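Reading through the structure tokens given below for one structure.
Omission of a single protein chain aside, the complex is shown with its protein chains in their original locations.
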Amino acid sequence: MIGAEAMSVIRYRPRGAREQATAWIGMVIFLGSWAMMFAALFFSYGMLRARLPVWPPPGTPPLPRLLPGINTLIIGLSSVAMQRGLSAARRAQAAAVLPAIAAGFLLGLAFLSLQFVLWTGLWRAGLRPEGGAYPSVFYGLTAIHAIHVAVGLGGLGWLLTRAFFHAFGPARNLGLRLWTGYWHFVGAVWLLMYLTVFLI
Amino acid sequence: MQAIPSEERAAHEELQPIHHEPKSFFFKYLWSLDHKMIGRQFLWAGLGFLLVGGLLAMMIRWQWAFPGKPVPVLGSIFLRSQGGAIGPATYMTIFTMHGLIMIFFAITPVLIGAFGNFLLPLQIGARDMAFPWLNALSFWTFALSLVFVILSLFGELGAAGAGWTTYPPLSTNVGTPGSGQTWMVAAVFVTGVSTIMGGINYVTTVIRHRAPGMTWMRLPLATWGLWLTAILNVLFVPVLGSAALLLLLDRLFGTQFFIAGATASVSGGGDPILFQHLFWIFGHPEVYILILPAWGIVSDLLSFFSRKPANWYRGTVYAMIAVCVLSAMVYGHHMFLTGFTPLLGQSFMLLTLIISVPAELLFLNWLRTVWQGSIRLTTPMLFSLGMLFVFGMGGLTGLYLGATATDIYLHDTMFVVGHFHLTMAAASFVASLAAIYFWFPKMFGRRMNETLGKVHFWITLVCLVTVFSGQLLAGYSGQSRRLYDPYQYTFLKHLLGVNRVASYAAFLLLFAQFIFIYNFIRSLIAGEKAESNPWQVSTLEWFTASPPPYHNYDRIPTVLRGPHEFADPEVRRRLGRDFIGQAEELPEAMPPAVASAG
Partner (left out) sequence: MTLLLAPLPEKGIGLPHDASLHGWRIDALINETSVYVGLLFVIMVAWVVLACLRHGPRHEARFDHGTSTRSIAVGLCIAGAIFFVVDGPLFVNSLILARDVFGNFAKVEADPKSVRIEITAHQWAWVARYAGPDGKFNTPDDIVTFNDVVVPEGTPILFQLVSTDVIHSFNIPNMRAKIDAVPGMVNRVWFEAKETGEFDIACAQHCGLNHYKMKATLTVLPRPDWEKWAAEASANSARDYDPDDREAHWGWDWSEHARI
């Protein structure tokens, strides 16, 4: 009894165009809301930086620029891959969807791995979170961003399995569209983080 | 009146098909996707924690009336190890938990969780929220945050103690090293996630699921209030979320976002004032988050029970929008004494004072709605008028605090406490009660007892005003807030009398709520059965059964007019009554049956 009812509640249901548009609006509102959270983090960074005479404070190891630069490229390529997967699904090129999502997923994984290399390197160089505002901003902001990347990877992994079993099509790509939107958002936040925390 | 094309109706029926009502306990009561059930879940959880927060308030009042004396009843249950009396450490956690529980775990779930969920789809003529699954997830995320609150109560070194504002460095390990504080910050973060989920749902639902013909300027004002609140939630709760996250990083991982001065290991530490910025960028909109639904509900109820259209509907809507726009630009008045540059403080003062203009427009509209009406002093109407009274007091006392000069003296005194309790606590609470008395028949299909409701109203109003006037007077006389024993100070010794009177009123206030609880439970079980439209009002939800079926409307209504069509002579002539529903077609002539009966 319960089994059948559970199925009726959670079963996959094809969604009409209007319903898809509603879901997309919900996603946009969510990303707008979450952008406010990142805006608050950037505001914090700005305030902490503005009250110190020298940034970075003397005696702290400088942040590398090359490695996170490469990472910016990687997450950008990952976004491009996801977008190509989405347009392939829209054009009904089922065969092109799976490789694109796989590429997006693997590049995302590479991004997280390089972030890990970045953290361990700086940790070994003696940059610790308890060292003041500068390392706090670096570790805090990149860690919070990395959690969002990890959540996105979970979503991409789920898309990957779905793409494996039943290809996305022109009328059935809502999940792909929503997660791709999220993935672009995470990438854009990273670009901003690279520009502010690492470059200037 | 423009006709609604039939394709639009068909599209709505297709978008919101009728689903089967689940029958098993799990899907009907626990993981329910029905907005009415989720609203009720929020109502029970919120009312439960309202009682917890209320009992904590009673303990604070006891301490101010009889400092250091054993607390009757509660003391012998919860404070046995301290001989029933409240110690300074316990006192700290009591007022902190009182504030946090009331704001995030009582008023928010009742006004926004319960009434937002219950009303929004019904009032716009929808069958459910845009994202029912997200809605259920929102409630269970909220439930998870309640678990965190309870864990905090049993934390080592006691529950959270840094005040509801949680200012660092006091709220970091420097000031409150116990796990109770950590759990509470985490609880606020998790409940924030729940609020954002709800907010996304509410915003999207009103944009997408309005019935055909339900234009923006035909929305009931309660829906406007709840929708604007949802927008503020979506925009500003994430800012609180980031503050909570950074605070958790400071507490758990040793970062130094908010730790400075001698406690920081090196120079170049963090900035305690940064937290205040983040907190109040959220915190001032939060004040309006808690009061906008109340404004909306009261705006509707005043019109309904004056049997007269709401005065200048658009003005009320524009005023509420103006308040929302200004809400995030005034937050600095909470920080006048933190060492702002004069220009910054004065800019915030100007913006703060400007916000009184839309507030005055709201009041004028309310006053002009009841004037020349045909007022029915039912319980919901009494509570609505009571809201005008307490919110009037609260709003006017805000003037002193928005100006930099008068704020020097009044900042951080009980005057502030009285002011924000009158606006956020008393006004939201009274409006919540108005809403409960008004929509009870729709929610549960039965009517509440009017006599008990009126008794409840008068005691509640008198007590609320006494308690919070007492706070205003104590603050005006110089009493600082959050003092375990104010009478340590010579210049406050004479205030014991005022505080005692306020405390007695508070105890009576608590007892009056038992009248409400009795009335509520009795009506739930044995109340008079309610027909679909017991109050004879015009919004959509009153034109479906009480309680509404699982899918709300058998046929999605087509809306023809605004929400407050009362006293129209044409309607009276043709229908023989003083109101017409938003989706009711006006017949050509009076039906013969009514004509002969009348």
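Chains here go by letter, A and B, matching the order in which they are written, and residues are numbered from 1 within each.
FYI, a residue touches a chain if its C-beta (ideal position, glycine included) is under 8 Å from a C-beta of that chain, and two chains touch if they have at least 3 such contacts.
Quantities reported herein were computed from a predicted structural model and do not represent experimental measurements.
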| field | Contacting the left-out chain in the complete assembly, out of B:Y409, B:W458 or B:F511 | value | B:Y409
| remark: Among the options B:V203, B:I273, B:L464 or B:A505, the absent chain makes contact with B:I273
| said: Just to verify: which one of B:L55, B:V174 or B:L452 makes contact with the chain not shown? | reply: B:V174
| message | Please output the residues of chain B touching the missing chain, sorted low to high. | response | 88-89, 92, 161-163, 167-170, 174-176, 259-264, 267, 269-273, 306-315, 337-339, 342, 345-346, 349-350, 353-354, 356-357, 360-361, 363-365, 367-377, 385, 388-389, 392-393, 396-397, 399-400, 402-406, 408-413, 473, 476-478, 480-486, 488-495, 498, 564, 566-569, 578
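Going forward, only the chains that are shown with their structure count from here on.
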| Between chain A and chain B, centroid-to-centroid distance (C-alpha), Å | 34
| message | So in the complex, the part of chain A that touches chain B is made up of which residues? | response | 1-2, 5-6, 8-9, 16, 18-19, 21-23, 25-26, 29-30, 32-34, 36-41, 43-44, 47-48, 51-52, 57, 128-137, 139-140, 143-144
| query | How about chain B: which of its residues touch chain A in the complex? | reply | 11, 14-15, 20, 22-24, 26-27, 31, 33, 130-131, 134, 196, 199-201, 203-204, 207-209, 234-239, 241-243, 245-246, 249-250, 253-257, 264-271, 274, 277-278, 281
